[in-house]
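The other protein chains are all here in position, but one chain of the complex has been omitted.
Naming follows writing order (A and B), and every chain is counted from residue 1.
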Amino acid sequence: MRKRNLVLLVMAFLVLSIIGLSGCAKKEDEQTYSGTTIRVLVWADAHTEAVKALIPEFEEETGIKVVFEDLPSSNLTEKIAMNLVGKTGTYDLVAIDEPFMPKFAEYFVPYTEWSEPKVLDKKIDLDELVEAAVQGATWKDTVYGLPVNGNIYMMIYRKDLFENPTHQQAFKEKYGYDLKQPETLEQLLDVSEYFYQPENGLYGWGPFTLTSEGVTVETMWVLRSFGTRILSDDLQPVLDKEKAVQAFEYYKQLLNTSPAGKLAFGHPERIQAMNVGNLTIMLQWPGIIPDHENEEESMVAGKVGYMQNPAGPGGRAAITGVWALAIPKDAENKAAAAEFAYWWASKEAGEKLVKKGMSPVRKDLLTDPDLQKEYPWYQAQLENFEIGVNRPRFPEYSEISDVVRTYFANALSGEMTSEQAVNEMDQKIKEILEQNGYLK
Amino acid sequence: MFGFKEWSVWKKVLFYLVVLAILVVELFPIYMVVSTSLKPKIKIWTSISPFESFKPTLTNYQNILFERSFLDYLKNSGIIAIVTTIISLGLGSLAAYGFARFKFRGSGTLSLGVLVSRMIPPITLSLPIFLLVSRMGLLDTYGALILAHTSFSLPYVIWLLIPFFKGVPGAFEEAAMLDGAGRLRVFISIFLPLVAPGLVVAAIFSFIMSWNDFLYALVLTSSTIKTAPVAVSGFMGQFGPDWGMMTAAGTIILLPVFLLALLLQKYIIQGLTFGGEK
Partner (left out) sequence: MDTLSKKIIEWSNGISQHGKYHYFRKKITPFAFVGPALLLLGIVLLYPLLYSLKISLHQWNMLEQSEPIWIGLGNYLRILGFEEFWSALGLQLSFVVIAVIFELIIGFAVAILFNREFWGSQVARALLLLPIFVLPVVSGMTFRFIFNPQYGAANFFLEKLGLGAIEWLSHPKTAFMAIIIQDIWRMWPFMFIILYAGLSGLPKETFEAAYLDGASKWNTLVHITIPLLKPTILIAIILRTVDALKAFPEIFVMTGGGPGTSTTLLSVHIYKYAFNFWDMGYASAASYILVFIALIFTTFLVKNMYRE
């Protein structure tokens, strides 16, 4: 017994003297985290894969051990929900997709209450991030998480085709103006129709039609571009049916220029059709753009151009899709979790993460001239964030989204006329709002 | 059945052609999975004919085995599936015997009740099971998944085996009982060998149900004992699947079960000869 005490004493002395010798205040702070383990649950893609690879650096810097789990988004949401409802306190930091934030917000610690970092210099100032992204993490004027992934549904097109003199000449002859990035929805339709050349294996518009959230986003974009929306900011139904019908009819025309299977186009179909060079123009999430620019899997790498979404009768619009990191109220290691989030959202980590396909939300990264050169879509991404709008933000969003995608699809497939689809959609939305007590 | 050896050559040729045709049609999607797993990424997109030639690459396999620690997930899945199968088969064959050979009050209701757990969509049960396991402090343990999987494969095993037990002629049992053998002994030394084909099928299914389970693995476990199907669904990705890795993982997952099916077959044949002796 005595011997062991002696050993302990000597060891304690040694440890103390080492700390004393190093003497640096920062080192002392690190001690507060040693032995702390945080569990992080996020979505799975190239971005989070890159974060995972960088974790050892973070662990060394802070002494925090990170258990990092990633899941496809739908499963992720289920798992987060169960853990929150079961009050397990298992996870210290979780990622939430923008439209679900209102539903989950009350389980999270508001960003203003996140603790100051001990290792990093300071909290991430939300002004460093693009505004539309911060909006995506906001519910009832309170920010509930730190946005880290800035997706915005932006237009991409085949630059090489647009620059091809033969096409330029033929296009001008047919439409009477120069072939260039479409500035308006009319021009977008012209371009799509012009490049609809099935005999050459070429098609115009790349739609999103396979039943899923993507269809809702597509609908929201076209509605917004036509100057109407489904819900006002105070959650009242404000759909202008006339404009909505025009929007649906317009999209149907775009769809006429799409390849076979156009009524069942989801992400894999869209990525494939673009990568093999079938599509001319479409909306895409920046998170997927690295796939198009990757020579190993894309025949159009280096041939894709990026632009601000064209203006419709109601102006320009781009739909945001932001992932934010949030700390559950029942988390055990909130301070360490916040530290990890700050590190993830920092410029330094961001510079490494963009190389692996992160879509930045930091203004300094998006505007960095070197990065802009390397990632030609950053400028357009920034421009689209300027016209960025969120999907309706309220807890019952999923129900609205389901209605929107169903009736939009019905209109596109011809199962209903656009008028019918818009009327029934509007009716259903009002019912949902009424059931949940939003209707004034 | 019988008579195959006496068939004429033409009949045999025809027979083999039919067998071959069935295999080709049925295995075509599997061929798609396996060939995709060997394709370079760009080929996956551009092959219009499924038989277009390509230079096979093992990149996808290297990726998942060495960079994504897929072997660990396979090990977890394997342990859980094996234990689940053993428990399900042990308890299930006892229960099936009980249901098949005794008439007791409530046996009908009980055997139906047992099946209810398989009738209810797992989506609905996943929340309460999660809550239960979490309160028992078993989240992210082998035990939790083994219990959950067993509870779903047990009803299956029981129901699958009932007709096999019922099919055994009563005379066997009576003769053995007259010899002074106890119930349990009759069960072990007489019934089990006779229902071997059923046991094999039940073993294959309870293994596969546990091996392929996604939802419960997703809900009840985290990083410590992540299973292979959860990892595969990770390759489904945020937007589109990583075809190469998904199919490579899908192929690797098939192998152990295929070998199991191949190995266990001889017991079905054994059952066959037993049946012949009846």
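As a working rule, contacts are C-beta pairs under 8 Å (C-beta built on N, C-alpha and C of every residue); 3 or more make two chains touch, one makes a residue touch a chain.
None of these values were measured; they are calculated from a predicted model.
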Contact list for the unshown chain, restricted to visible chains: A, B
Selected from B:65, B:91 or B:190 as touching the chain missing from the view: B:91
Which residue of B:74, B:148 or B:225 touches the chain not shown here: B:148
Contact residue for the chain not shown (choose from A:106, A:131 or A:364): A:106
Contact footprint on subunit A, counting only the chain that is left out: 74, 77-78, 81, 84-85, 103-104, 106-107, 209-212, 259-264, 266, 268-269, 272-273, 278, 395-396, 398-399, 402, 406, 409-410, 413, 415
Contact set of subunit B toward the excluded chain (per top definition): 1-4, 15-16, 18-19, 22-23, 26-30, 32-33, 36, 45, 47-50, 87, 91-92, 94-95, 97-99, 102, 104, 107-108, 110, 112, 114-125, 127-129, 131-132, 147-148, 150-151, 154-156, 158-160, 162-164, 166-167, 180-185, 187-189, 194-195, 197-198, 200-201, 204-205, 208, 211-212, 214, 229, 232-233, 236, 241, 243, 246-247, 250, 253-254, 257-258, 261-262, 265-266, 268-269, 271-272, 275-276, 278
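One rule holds for everything that comes next: only the chains that are shown with their structure count from here on.
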Centre-of-Cα separation between subunit B and subunit A, whole angstrom: 39
Subunit A residues within the subunit B interface of the complex: 39, 43-45, 67-73, 75, 78-79, 82, 85-86, 88, 90, 266-268, 270-272, 275-276, 285, 287-288, 296-299
Complex contact set, residues of subunit B against subunit A: 40-42, 44-46, 126-127, 130-131, 134, 139, 218-219, 222-223, 226, 230, 233-234, 236-241
